[in-house]
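Note that one protein chain of the assembly has been removed; the remaining protein chains are unaltered in position.
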Amino acid sequence: MLLEVKDIHVHYGKIAAIKGISVEVNEGEIVTLIGANGAGKTTTLKTISGLRGLTSGSIVFDGQDISKMPGHKRVIAGLGQAPEGRGVFPGMTVHDNLLMGAYTRSGDFAADLAEVYELFPRLAERRTQAGGTMSGGEQQMLAIGRALMAKPKVLLLDEPSMGLAPLMVQQIFSIIEEINRRGTTVLLVEQNAQQALKLAHRAYVLETGKVVKSAPAAELLDDPDVQAAYLGGGLGHEAPEAQA
Amino acid sequence: MKQKNSLEDFRHRLSRYGDGVHDRWLKTPGWQRWIVYALLIVGALLLPSESIGSFMSPYTDWASILFFPIGTYVVLAIGLNVVVGQAGLLDLGFVAFYAVGGYAMALIGTRLGWNFWLILLVGIGLCALSGITLGAPTLRLRGDYLAIVTLGFGEIIRITARNTDSIGGPNGIRAIPHPPSFPDVELFGIKIFKYGVLDPRPYYYLLVALAVIVIILVKRWEKSRVGRAWAAIREDEDAAEVMGVPTFRFKMLAFAIGASIGGAMGVLWAAKAISINPNDFQFLLSATILAAVVMGGAGNLPGVILGAFVVAWLPERFRGLQDYRMLIFGAVLVALMIFRPEGLLPSRQRKAELQEGSGGMGALGAEVPGPESHGEEVASK
Amino acid sequence: MLNDFVNQFWPATIDGLAFGSIYALIALGYTMVYGVLRLINFAHSEVFMIGTFGAMFVPFALGVSEPLTGLALVGVILLMIVAGTLASAGTAVALEQIAYRPLRKRGASRLAALISAIGASIFLQELFALLVIPNVFNRPEKGRIQMGLPRLMEKSELFSIFGHSVRVDQVLVIVAAVGMMIALDALVNRTKIGRGIRATAQNPEAAVLMGVDINKIVRMTFLIGGGMAGVAGALYLISYENTYYYIGFLFGIKAFTAAVLGGIGNLRGALVGGVALGLVENYGAIFAGSDWKHVISFSILVLVLMFRPTGILGESLQQARA
């Protein structure tokens, strides 16, 4: 097992955002977390990448407990992330943004740059354009490409389809598949459950800070419970009471 | 490490205790609250007694420092709180309005010989006007730009006063008239309406009256539509604008109200001071009042009053430390901010805002909570 | 009036450039910290003050009392710059660790950090007036009195413009300041640490995800900004030959004004703002009298902000290229 999230709890102030989520990611897989807005998907991802502290539980990556490891060291350990809202550096060129991805590494990145430009020909065209002036889809490509520059063992993707035109979504998803095919494990957070389930090997359904269901992705594709999760109904569980 | 934890623990317990007291207060019925208010006012009136003074200020005349700096700082802090605490506008030149009020009293009093009460009204009007004059071109600026512009305005007022010989230049103005006296009125052996040079208490009572009026007005505004608009601007100006709050107009209003309060205090202070000069209006005073507001708990009136009291009183109380008192004052300021960044008595809403990092001026830029920080300390947007 | 202006134009320009360069170097500290933390580091004025005393320590310790020439002069000047830089950079980093870091960890508002900065500023001034200056510089009871530096370099004329002489110390200040600017620009735009600073300024969360250690970047920012103030302190001292515990106040306000004028968060803006402020002050003083200098500079600031709400060059460490 490459990444194991064990029963984590996360609080925002006094409000519990995550109330015991456990996720496992095996090497070579694409695993997806799906769920409605506010289900705790992004928070889970931020906790894994070290942007949030956890109140209890643990995160084990590559056999090492990284629960207390600062975020920037997790990148060195092998976690790469394309964050929610893409997080492109607006004042840097595409090229500089990609170099930022390789911030923790040293040596020659020519080969890696070439690979990213090969995956995203659009980025190659816009090498010297400032990140902030690009379209949403291009920014998403840049965010993914940038994360790849760190040569991560696990690539964390936070809602890569958000705000994109359907055609662009298709394009992004096929690139994710290609990245996975080339050997990078992917943990994908998506609101677009249909697309994500088609792509992923396994999936977890989140609802108000808890995992309500986990199964191979294909099995969930037509699951009526999944639809229900998006509408906020319970999955045979009682509605979790708010912890004050 | 362990000690740090117990300190943290203590912080949290203190905070919860404060919340508990606050809850009790909110549940208190109206008539009981009025009793508390009345007791507070009586307390304020009894404050300048020798027995309290000998503990509170062994090195300086207690009744005098109750008027200045304590009382003066309190009123100024209430005024600045409208601007900084309620509307969320960072004003680093609040002393300018205090100066305008002071000069209004001094100039009109000595040149035209008007009555103090009339000048008070005119002074308040003038200050509101100067608040609007400053606000009109600058209030469209955001956060820190406003800060430097207001700082500049404070300095411009002081330097202009210093450089203008027709209003006394660096010598300022002398022989400012006192408020009209009624020397025969006596209460508990104090001639409460005898405004002379020796007894500061009549001025102090006048100040208490001013403070009470100001507090009542500010409280009313806070609870009205205006207060809600300010809160909206403070938390998210863009959102407020989108929701149809005329942000510019409300920001102007906050500026004008803050300026008027500062000006009223300036008039009152000048009427006691006999003479004023431009050096009375240094930047340090603006900074100190701002420190009082933030330290007390920006936005929460009791907190702001407490903050002003502490800031004014500490250096006087510890005069015995002599040269070192300002050194210690600076260190205390840093320590207090580290220990209680939300202020001594923050309002609950503001505390939540500060935890969200949107309290008035937003959170520090490069802060990312990270795994070490506990969820309770930092929360995201 | 116009005649005065024509007569005094060149000397006012030269002096304005020299003094503006010092403003610019100090403004860099404000701008860098603001760019990364969105914090007005009010105590930066004291960082400058400490830089002047750090530089002062070198001739004091060496017992220099006569003007030097040749290699000795170059050596002492370099030592002064190094000492000033070390003192300032050390202060800035300590300031970050003690007065700001706990607040950052706690997610405090910038307002709280501002008050902490004002407190630290008072503390440092008093520390120097009461303890450091009397004891280190052996001036009992004179901590609050201006301290003069014995003349180190003869202020001879280097060349002249239209009959107005340009002195060697003025050229030194301008050249050194521009040199530091170029070095800093290269550092921020071409090095890894510079990329880290820019990334943190533009999006701290994303920077963490790239493996940037934000605490280290913040420390570096204070270190570099403080160092620049230290260089400014040494240059100021060499050129003006005096300092005192309260000297930071006015420089702080002016440099902050310069930073905002140029566009806070913008490194090149600091240079533009500093030089513009230096020039405008001197030109304005010709017409209005020297006592109106501050009023002139603040009025210019308001005017510029009314038409360009983010300063002459705009805020750019966050958005465009630095």
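Each chain gets a letter, A, B and C, in the order it is written, and its residues are counted from 1.
The rule is short, and it goes like this: contacts are C-beta pairs under 8 Å (C-beta built on N, C-alpha and C of every residue); 3 or more make two chains touch, one makes a residue touch a chain.
The rule we apply is simple: contacts and distances are computed from a predicted model.
Not every chain of the complex appears here, and the one that does not is recorded in UniProt as "Branched chain amino acid ABC transporter substrate-binding protein", selected from "Branched chain amino acid ABC transporter substrate-binding protein", "2-polyprenylphenol hydroxylase", "Sarcosine oxidase subunit gamma" or "Hydrogenase". Taking the complete complex into account, the chain left out of view touches B, C. Touch with the chain that is not drawn comes from one residue among C:T69, C:N135, C:T191 or C:S290, which is C:S290.
Within the complete assembly, C:P150 is the residue of C:G75, C:P150 or C:G179 that touches the hidden chain.
Panel shows chain B; residues 10, 13-14, 16-17, 20, 50, 54, 57-61, 63-65, 68-69, 159, 162-163, 169-172, 174-175, 196-198, 200, 269, 273-277, 279-280, 316-323, 326 of it touch the chain omitted from the view.
Residues of chain C that touch the chain left out of view are 4, 7-8, 11-12, 15-16, 19, 129, 140-142, 144-148, 150-151, 155, 165, 167, 236, 240-242, 244, 246-247, 249-250, 281-282, 285-286, 289-291, 293-294.
Throughout what follows, only the chains that are shown with their structure count from here on.
Taken pairwise by the contact criterion, the protein chains are fully connected, each one touching every other.
Annotation: A-C is the more contact-rich of the chain pairs A-B and A-C, by number of C-beta pairs in contact. Between chain B and chain C the centroid-to-centroid distance comes to 32 Å (mean Cα coordinates, whole Å).
For the pair chain A and chain B, the distance between C-alpha centroids works out to 48 Å.
Taking the mean of the C-alpha atoms as each chain's centre, chain A and chain C sit 43 Å apart. Counting partner chains per residue, chain B shows two or more touched chains at residues 355, 368-370, 373, 379. With touch defined as above, residues shared between interfaces to two or more other chains in chain A number as follows: 50-51, 70-71.
Interface residues of chain B, counted against chain C in their complex, comprise 84, 90, 137-138, 140-142, 144-145, 147-149, 151-153, 155-156, 159-160, 162-163, 283, 287, 290-291, 294-295, 298, 323-324, 326-327, 329-334, 336-338, 341-343, 354-355, 357, 359-370, 373, 377-379. By the touch rule above, chain B contacts chain A in their complex via residues 352, 355-356, 368-376, 379-380.
Chain C contributes residues 192, 195-196, 198-199, 202-203, 205-214, 316-322 to its touches with chain A in the complex.
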